[in-house]
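Every protein chain of the complex appears in place save one, which is left out.
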Amino acid sequence: MDKDILLRLLQSVAVGDTPAVDAARQLRHLPFEDLGFAHIDHHRSLRKGFPEVIFGEGKTADQIIGIMERMRAQEHVILATRIEPEKAQTVLARIPQARYDPAARMIVWEITPPTIQGRGTILILSAGTSDIPVAMEASLTAQAMGNRVETVFDVGVAGIHRLLQHRERIESATVLIVVAGMEGALPSVVAGMVSRPVIAVPTSVGYGVSLGGLTALFAMLNSCSSNVAVVNIDNGFGAGYMAAMINRN
Amino acid sequence: MDKDILLRLLQSVAVGDTPAVDAARQLRHLPFEDLGFAHIDHHRSLRKGFPEVIFGEGKTADQIIGIMERMRAQEHVILATRIEPEKAQTVLARIPQARYDPAARMIVWEITPPTIQGRGTILILSAGTSDIPVAMEASLTAQAMGNRVETVFDVGVAGIHRLLQHRERIESATVLIVVAGMEGALPSVVAGMVSRPVIAVPTSVGYGVSLGGLTALFAMLNSCSSNVAVVNIDNGFGAGYMAAMINRN
Amino acid sequence: MDKDILLRLLQSVAVGDTPAVDAARQLRHLPFEDLGFAHIDHHRSLRKGFPEVIFGEGKTADQIIGIMERMRAQEHVILATRIEPEKAQTVLARIPQARYDPAARMIVWEITPPTIQGRGTILILSAGTSDIPVAMEASLTAQAMGNRVETVFDVGVAGIHRLLQHRERIESATVLIVVAGMEGALPSVVAGMVSRPVIAVPTSVGYGVSLGGLTALFAMLNSCSSNVAVVNIDNGFGAGYMAAMINRN
Amino acid sequence: MDKDILLRLLQSVAVGDTPAVDAARQLRHLPFEDLGFAHIDHHRSLRKGFPEVIFGEGKTADQIIGIMERMRAQEHVILATRIEPEKAQTVLARIPQARYDPAARMIVWEITPPTIQGRGTILILSAGTSDIPVAMEASLTAQAMGNRVETVFDVGVAGIHRLLQHRERIESATVLIVVAGMEGALPSVVAGMVSRPVIAVPTSVGYGVSLGGLTALFAMLNSCSSNVAVVNIDNGFGAGYMAAMINRN
Amino acid sequence: MDKDILLRLLQSVAVGDTPAVDAARQLRHLPFEDLGFAHIDHHRSLRKGFPEVIFGEGKTADQIIGIMERMRAQEHVILATRIEPEKAQTVLARIPQARYDPAARMIVWEITPPTIQGRGTILILSAGTSDIPVAMEASLTAQAMGNRVETVFDVGVAGIHRLLQHRERIESATVLIVVAGMEGALPSVVAGMVSRPVIAVPTSVGYGVSLGGLTALFAMLNSCSSNVAVVNIDNGFGAGYMAAMINRN
Amino acid sequence: MDKDILLRLLQSVAVGDTPAVDAARQLRHLPFEDLGFAHIDHHRSLRKGFPEVIFGEGKTADQIIGIMERMRAQEHVILATRIEPEKAQTVLARIPQARYDPAARMIVWEITPPTIQGRGTILILSAGTSDIPVAMEASLTAQAMGNRVETVFDVGVAGIHRLLQHRERIESATVLIVVAGMEGALPSVVAGMVSRPVIAVPTSVGYGVSLGGLTALFAMLNSCSSNVAVVNIDNGFGAGYMAAMINRN
Amino acid sequence: MDKDILLRLLQSVAVGDTPAVDAARQLRHLPFEDLGFAHIDHHRSLRKGFPEVIFGEGKTADQIIGIMERMRAQEHVILATRIEPEKAQTVLARIPQARYDPAARMIVWEITPPTIQGRGTILILSAGTSDIPVAMEASLTAQAMGNRVETVFDVGVAGIHRLLQHRERIESATVLIVVAGMEGALPSVVAGMVSRPVIAVPTSVGYGVSLGGLTALFAMLNSCSSNVAVVNIDNGFGAGYMAAMINRN
Partner (left out) sequence: MDKDILLRLLQSVAVGDTPAVDAARQLRHLPFEDLGFAHIDHHRSLRKGFPEVIFGEGKTADQIIGIMERMRAQEHVILATRIEPEKAQTVLARIPQARYDPAARMIVWEITPPTIQGRGTILILSAGTSDIPVAMEASLTAQAMGNRVETVFDVGVAGIHRLLQHRERIESATVLIVVAGMEGALPSVVAGMVSRPVIAVPTSVGYGVSLGGLTALFAMLNSCSSNVAVVNIDNGFGAGYMAAMINRN
């Protein structure tokens, strides 16, 4: 039931077509969310540049195409994550307006190009070259949500001078996303350099007691810097989404 | 806003005192739960013999007394679990109508004595003598909720003949609660003997790789019998509550 | 040794053909289960609509066919779970009376169609679309055991209004099965809405610290609602079986 | 070496008192951080209302007093977390300007009262009454850092209507902190209601497979809502600090 | 029902006092274990030197005394494990015939002194001095069960020559118990020196990643020697019992 | 250096050809194991029917053939475990005297047929049909080592009467091997029925919280029966080897 | 900015071409690492025989070739680890000066042959034949870094005499690397024989509770010998690198 339907019911009560008792009974059983005024607004605000995402792992190209086509009517931007190159080719053959980023393994379909609306710049740093896919997933997500994004890759803590060379960029970002596998130490170091929120993303990069990313995750949650919060292992999308939320006006 | 208030608003629309548009605005901001009709029923059904419980661990006697006194107006039965003897003494000094069961470490305050209303008998079995407190917590909970409860203790699988001697009782129960620590094998054996639902309760009894009850828990979740569902370690209250739900007419 | 054989032995003692001492010796070595009276009844009750199940993972189509054909004589319904489509095709080519449900990945062979005999309706809810196979396994199992089953899919807690729209169905069910992966929060929310037993089924849906379903499992065991019991990860069959046990008259 | 010292050295080169080669040698060995211009700024910004914190666990009252007195010269606000009541009494006897919050188990010493400077309101929700200490730690931290903070306690998901009653406050917050133990489901539900960043704080509240808070932590990291990032178990301070960073202009 | 009662029933049938049909009915409901012939033998064999054990942890001195006095009628040897010195004093004040071994923290009450009846010698080796209590528990248990027991302590693998000095004793034992904490390496080395069964007992001795004995346990289960089987952490009693079983004629 | 060489050195000292001081120097540097008298005996005893085993997983057919041919000179029986059918075919094409058991996935090459020499019978029980490969590996190993072996499969605890029907065989065995996956409850039940050593073998059969066999392993280590010792997950060979050691005269 | 550039700036100040204030501003923004004098030395020392390594897992042959060719200008030795044979063939077809070691699964490209410069000999021991690849990775790494390396394989603790035969070599090494899977006991035994640093390398060799090498790792960290430090599971490269660092003059 939307606003109009509610108004019509009340007008029917006003003109005597529907007795007050009957209207009360109808409203009593009215599922709350069908009122949903806030939700309509909420949904609208979502459509203002906040994309919907398709988790591509375990879905066929056909399923992905199907979902994308169903979503196109109501979304401005559609993202599909964890898409292997061959699958991407099939999808793009059918939806040529979309584009594929092989580093991020993401498909981005900007039905309406996003306009930059964030407060400042989101800076994404990653520790090793193997962490780049996760960092790129975060980057494309934040961009699709209308943010200025910069990236600095391969600045792991084993060569701290490489990181320090980017001090100015680090200090001028509004939100930082720091992606690292193995010992997951980079977010602590970066967060210690700024007074801005840092979203830490552990990756499953490593072997042995990297435990598929658990070690990096736990290290990040134990950060001796206080301005760090963490998302799930390899969750570049979530980090990009969270950073965009923080960077909202 | 309850039913009457809603009706009054609608009547005000009907007689023209409140324009439909204004009523729509009021209703739009109406917190859902203030309608709460179903909830009033729901709460009523809860009061029909289903007790409220106070988790006593980490609460002082004074805090427990305070909560019990606040609850007395709206509850028929009040349970307090995990109460050490000294704490119980202090509570009973103030609320002498309540009683304390040292085996279950529970205080039961039956403001209105429960009447038996379950479909059949709830049978509670436990593997070792150290599992008895958890079994008794389940027993008192189910009784307070208006169920016939029988108990058979110390029938662990290392002496399977002890268990088999109770075959008839086991077969005639409507719901069974099986409490075991260490290797947690008893629920599988019991469930294999009946076509009734079995609630398995792992206990923290054991040492070394009993892992504080995790081993018993995992064993029960892996039961080769299909009529077994499991609650948290040492959660006698939950098992009794769940069994009472199942035994409801 | 069945009832007749025992009677014959005792009659032989009565007429003096077998001395009491010899009969005592024979009885002494009598294997308990050969008496097995209760068990004959027990088996009979099992045959009254409670299906036998074949765990299909790691079995060849030929093995599954072999087991199904051996079981057909004594069972009314035969279920085979976790069957991939190709394997199902091979099985159905040989047993065309059976049917395959691709969503549940189950083969159901109703030798005698089940008659509805449960007390009420079993409602199955699932959080995400990836949880549907497990939910469907529960659904087909409960149906094959003679229960009215309803399903509500894709009502995860991230959009709580979707769940609330089904409030009436939720409140009118006799038993509820709630299937969820990732953070496993749905059973707590649903159980808080009803005074009926809820069987929670964690699924292995998720990545990173979903830990193959362990996180959802542990979350469900820690539910702040008391009317929840849990089965093993992805164990839709067990949940359906347990719900049918609870729904029995 | 600060800016003035550097300038003096260079002027000395300019007037010929120090040969260029000698100045080069001095600068070469110059510890980087002694230049520290950015750091001076950084420190200054830190002093603008961002408090320093003392982790009180395992420290004596005397040690805490000592650290607080040493810090008073350079900080505007000093926080000490995890302080038991008796220890607090000893500290306040010596530093009567500080105050102790027994719910949060924190000492707050506002040398200069913080002025509200955040963009909006930080809303802190907690699931159970046992989670309140962690929630209060977050609250006092964010307040000390110059933020408007509101709190809503005891809105766990087992009674979802309690949460929904606070929908408007939830929707109007700029940043949300959600504190929960046991199954850790609350952040997912709350995050699904808003388009704002949610900081989730798992607590060690629970028993059995709550695993000291690990279950709540993992559940939160697996949230099906994307606008959630997580801090360490019981880390109310970190959540408050992070929320303040996000709420900065 | 024992042998005599059964015989009497059958004789009553033989003389016509009890009709065969009635006797059949009686026997049908006869609880299996009441026949119990094998079990009487079994129990008798148990009494031939195989002790009953009381797990003392968490029991009061009074409870232990009570159990011991109840058991004295039917047992030849009674063991109580994990008894702290003060508790032992209280017990021995009441049962002066028993004796206490402070190293093993065990009370042994030999009502009838055991006679040596094992096939050979049980040799117990331990790695460190902290492992001695567990080793002594194994030793006293095996002795109470009628075995020749020898012990060699403090022969950890970090000084392999200490172990090699005992090569002859090691090679002449019939069964070996090897007790070790920390890295749990000793059983592998010892088992490699003999063609006899080795019972490995991990202890909780160690810190950090000894994980309360889990590391030693897992190491022992992974032994590159094939003649090793393992019992629970700190389970000296179980190892002594198992070794006695193996050493039986 | 063997016995003869040592004797020759000493004789050379006796006749004055080698000064005592020189002989001392030679002996000082003498590697201990070159003396190796005991070891020669030890090796001889090993050759008396105790087979050598090749762990086949991850080895090519050619590697296995190579090792088998190298070993044939000094061994009476050669076992190769975990051999897939195709690999076995290749091996048997080259070594036709060997035989392959597809259930156990083992190759057995009896160069000299073993003669029965154990004290009694080794009984192997397994819980489910999926546990048979591990049980068969134990069986073939014990047989190859000269033992009478009997097997009873598919007697899981969910149908305890199936197990009880084998009571006599169980009671007459000298050593028992009990193989079970999932909840791993069978060893406790069997061990409670006998006064003989039970070797428990957990298997990786199961899913979800069977944790690849860890749950069964931990359950077995926590057995409430004392005559149980445990080997590694799926280690049928080790169980058979250990049982043969125990059954030795 | 290198030394010359700094000097030139200071000379420009000295002669009045650059005002002191301007020079101060330039130096203030000077990235620390551009001064980097020590780092130039540091890099130079790295080039003196310490190889760079490419982790080959998950990289294509083309990627590896690309990296190797880019590195050739500045490195004396290039190592690529975890290279499967086919991938190696492709790489060597393009870079025929490199060589491939199939046991270590490593490619070594010595642009300038290393000269022996370590203090003594690095001895590498391994427990089982399956541990050889990891041991060989350590060996080639240490050799490429200019060390004398000796190896002793297959001296697991189950046959301690095999190890003792190598006592002299063991005692004469300067640094020892000990590689072992399963129970990981070898480092403790070896370290107990020497007063030299031992680098322990756990391998993922084993099954069941070897837990992919975690058990060996934890055992090594719990070594009862004090002269042991440990690297990650299967990290032969790291062990060889660390040993080379220790063996440096």
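Letters A, B, C, D, E, F and G mark the chains in the order given here, with residues in each chain numbered from 1 onward.
Throughout what follows, a residue touches a chain if its C-beta (ideal position, glycine included) is under 8 Å from a C-beta of that chain, and two chains touch if they have at least 3 such contacts.
The structure presented is a predicted model; accordingly, all values stated were derived computationally and were not measured.
Counting contacts over the entire complex, the absent chain touches A, D, E, F, G.
Of the listed residues D:133, D:146, D:213 or D:240, the one in contact with the hidden chain in the full complex is D:213.
Across D:106, D:144 or D:233, the residue that sits in touch with the chain not pictured is D:233.
Panel shows chain A; residues 127-128, 156-160, 164, 182-185, 188-189, 191-193, 206, 208-211, 214-225 of it touch the chain omitted from the view. The chain not displayed touches chain F at residues 3, 6-7, 10-11, 13-14, 16, 19-21, 23-24, 27-28, 32, 35, 37. Although one chain is not drawn, its touching partners on chain D can still be listed: residues 31-34, 36, 39, 57-58, 202, 204, 212-214, 217, 232-235.
By definition in this document, only the chains that are shown with their structure count from here on.
Summarising the inter-chain layout, the chain whose CA centre lies farthest from the centre of chain F is D.
Chain pairs A-D and B-E differ in how many C-beta pairs they share in contact, with the greater number at A-D.
Distance from the chain D centre to the chain E centre is 56 Å, each centre being the mean of its Cα atoms. Chain geometry summary: the mean Cα position of chain A and that of chain G are 39 Å apart. Within chain C, residues 32, 164, 167, 193, 208-209, 214, 217, 221-222, 232 each touch two or more of the remaining chains.
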